[in-house]
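The structure's right below; bear with me while I get my questions together.
A single protein chain has been omitted from the complex, and every remaining protein chain is retained in its original position.
Take a look at chain A:
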Amino acid sequence: VPMYKVKPISGGHIETDLPTCMYKLPNIHAQQGNSCTSEHALQNGEVDPAVRALEARQDEIMRKLHELKAAVEGLAKTVTTPDADLDLTVSSSLSSHSCSSATFKGVTDLDTVLGKDLGALRDIVINANPAQPPLSLLVLHSLLSQRYRVLSTVHVHSSVTSVPPQLLSCLGPRHADSYARQMFQLGFTLIWKDVPKLQMKFSVQNMCPIEGEANVARFLFKLLAPYPSDPALATLVDSWVDTAFFQLAEGSAKERSAVLRALNSALGRNPWLAGPEFSLADIACYCCVQQSGSASAAPANVQRWIKSCENLGHFSPAKLLLQ
């Protein structure tokens, strides 16, 4: 929208005698005048070199993406389609091991995300309401356990009177070394508590609690793999995560079917939701699709993707709770 032109209120040429005891500043009015002229130049059809550089970069990125897509598509066909020869129950642990190393590239260092090691167990505390078990976090927990030495404990807070037994064992059997907390790199403490919103606490001094399953999932995922360095891709992952938790898990039937359609079309273009790589977006959407009970009525691409997800073997802890 073009703006009104206003004449400068005072000319930049007024000379004033200033005392020498003060700092000298460049005349702001004069500057304003200059910037105005440069904007005019842009409006007149001249392109700013900065914008041109940005455009060039975007083109470059798009080109790289297309290349990547092409490269992966061939690979994806063999990996992602449900393999009839592979027995799921037998291979789940095997495949998950190979996949976790294959899926999450880029080494993350616990210190970069969690801060300096103080020589004691770094314990992540998650308060969850037993009425809404955080499936995605259980999946992330099992991924973390493959990556690090994780001490997992489940507690029941006194604000909750009873919890079904499968929620008590949702983090798997107790680690044989759990008597020595110092032997672990990371603590994962799940507390079933009467909370309105899922909550995560790590360092009470330096960090405020993180609220909401989606946000906690993002935090935990960063311990596994860095977020995509490409902002567009990172935003895509983020938006899928939000869609999953706001529209699939909590939304109306109408919203849910809309999301399923969106999932279907996205999965028609790519094997995974955020492009060629399995990501947090897939974890979040898978869990929410399952939780909302819309898996059986899902369209074809989504069905295929669900099977691919299950073939990875990461989702067994969530499946256990769904039964």
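By definition in this document, contacts are C-beta pairs under 8 Å (C-beta built on N, C-alpha and C of every residue); 3 or more make two chains touch, one makes a residue touch a chain; residues count from 1.
The criterion applied here is as follows: contacts and distances are computed from a predicted model.
Engineer: One chain of this complex is not shown here; going by its UniProt record, which of these names is it: "General transcription and DNA repair factor IIH subunit TFB4", "Aspartate--tRNA ligase, cytoplasmic", "YALI0D05511p" or "Protein SEH1"?
Structural biologist: Its UniProt record gives the name "Aspartate--tRNA ligase, cytoplasmic".
Engineer: Thinking of the whole complex, not just what is shown, which of A:69, A:201 or A:307 touches the missing chain?
Structural biologist: A:201
Engineer: Which of these touches the unseen chain: A:72, A:114 or A:191?
Structural biologist: A:191
Engineer: Identify the residue among A:10, A:182 or A:296 that touches the chain left out of the display.
Structural biologist: Only one listed residue reaches the unshown chain, and that is A:182.
Engineer: Based on the whole complex, identify which of A:159, A:235 or A:265 touches the chain you can't see.
Structural biologist: A:159
Engineer: Which parts of chain A are in contact with the chain that was left out?
Structural biologist: That gives, for chain A, the contact residues 118-121, 123, 125, 127, 153, 155-159, 179, 181-182, 189, 191, 193, 201, 203-206.
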